[in-house]
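Omission of a single protein chain aside, the complex is shown with its protein chains in their original locations.
What follows is subunit A.
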Amino acid sequence: MRGKWKQINIGFSCFLLVSLVSGCGTSATSGSQSTNVPTLVVDEANDPSTLDPGLQYNLESYTVYRNIFDNLLHRDPVSLKIVPWVAESWKQDSPTTWTFTIRNDITFQNGDKLTADDVAFSLQRILDPSLHSPQNANFSVVKSVASSGNTVTITTAKPAPTLLSELTTLSIVPKKYIQQHGNEYFNLHPIGSGPYELDKWEKGNQVVLKANTNYWKGQSEIKQVVFRSVPNDASRVADLQSGKADIAFPISPDDVQTIKGSSNLQVLSAPTERVAYLAFNVLGNTPVKSALLRRAIAYGINYPSLMSSLEHGYAQPVKEVLTPVAFGYDKNVPGFEYNPSRAKELVQQAGYSNGVTLTFATSPSYDQRIIQAIQGDLSQIGIKVNIVSTDQATYLKKIQNSSHNWGDIRMGTWSCSCMDADGTIYPLFHTGSIWSSYSNKSFDSLVDDARTNTDTNQRMKDYNQAFTILQNDVPGIGLWQMDSLYGASKRIQWKPDAQENFFVQDIKLQKK
């Protein structure tokens, strides 16, 4: 009897073994090395939401679609100056009128010529409410757009000193093609004039681009790009280690050591225009209404230690809530340095010698390690911090509510992609702006003037004064300038820029 049971047992064991092995029988080939075409495999955190450049304005989407389309203007990654691209030249006719001359040698990937009419259409459709474009906000100052011959005229409601900056993000789309096929079709089958064209888009999985052989600026070295969507941080690092991906981002500073530990991998980084900051709820009924307490907090944070231990050195000190690469950065304000004894004195002066408890509102979208470290620093100077974390949608709803009832401190990282103080301190601190829980009339009038003045010297003066006010009032604290971080195979030769752009045509592959 026992013997027969044993036979059955062996039979089942074989079945078990076979079912396991049959799945593992074939061995995998890694993505990039298997083909002869020079291919770049990119791991992103998410699939692009849309490939119609008039629609979504999130990192995953524009990382991909800016390789398919050309932008009206371009920001040189080294000099950070705005240079011609689809527009070969431009002039300002009046404080509110700009005329752009369009190149005549650009064609779309379907062979149609790119005209001034396409340029005007590209902006008009974003402004049209029926497209529901979130990018409308970037161009809401534009009153009208008109084309004639090879020129496009843009009229703004007020003088707009940051218009050219915004136009470096305006992708030019083919008017005739879109009108023929409709927006929905265009989103799935985009046609641009850029260095790459869409080969295939497997939703949620990957987007494959192939080089545009007729590109007006010449050929790119990389002939095929695969953008993969890999939401898990650890999986992106594993993809790099196993050779599945050539480049991966975003990468957390904690992964830097792992990547550097692999002999065939490297970390690419560059200081960006993104600033990490704290903001206070000055308008709410909170202890941080006291400027003394806010200043105490500014002196109570151990910036150098946070930058070296949590950011692993991939961060640069700042004096204010702005980075030095942006226009308007004032390097003459004193800023704040770590000074715990000064901080303790200020807490006493503010009348909280028995201690005070503050609420730190946040969401998982922000680096919780930094917030916990700040909590630790502040406990040293007699301030107890309760961290209240909700999901991003709830957090935004709370923060941006006009009742200013969201707590005392929050942390954020800010980049306007416009390299200008206007895109940072205006939305963060101007009275009534959705992010602002601060109000100061003289500050408002300075940033209002800088927003509607095209005289560069006057704007710089405005911002110098504005930053002096912020230094005294401390409605927010600049923590540091963030570095972009990319994990990459050593065969990649590329220098990231301050705007976190990802133009594949700039990337070179080392010959094996």
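The rule is short, and it goes like this: a residue touches a chain if its C-beta (ideal position, glycine included) is under 8 Å from a C-beta of that chain, and two chains touch if they have at least 3 such contacts; residues count from 1.
In this text, contacts and distances are computed from a predicted model.
According to UniProt, the chain absent from the figure is "ABC transporter permease", selected among "NADH-quinone oxidoreductase subunit K", "ABC transporter permease", "Cytochrome c domain-containing protein" or "Sulfate adenylyltransferase subunit 2". Set against the missing chain, the residues A:Val64, A:Cys416 or A:Ala466 yield one that touches it, A:Cys416.
Among A:Pro38, A:Pro134, A:Pro317 or A:Gly382, only A:Pro134 touches the chain left out of the display. Only one residue in the set A:Thr99, A:Ser144, A:Gln241 or A:Thr468 touches the chain that does not appear here, and it is A:Gln241. Of A:Asn110, A:Thr357, A:Thr394 or A:Thr456, it is A:Thr394 that touches the chain left out of the display. When the omitted chain is restored, the residue from A:Asn187, A:Thr286, A:Thr323 or A:Thr359 that touches it is A:Asn187.
Subunit A residues in contact with the hidden partner, per the touch definition given at the top, are 1, 4-5, 7-9, 12-13, 15-16, 19-20, 23-24, 26-28, 30-31, 43, 46-47, 49-50, 52, 55-57, 129-130, 132-138, 140, 183-184, 187-188, 202-206, 228-232, 234-235, 238-239, 241-244, 391-394, 396-397, 400, 414-418, 423-424, 426-427, 432-435.
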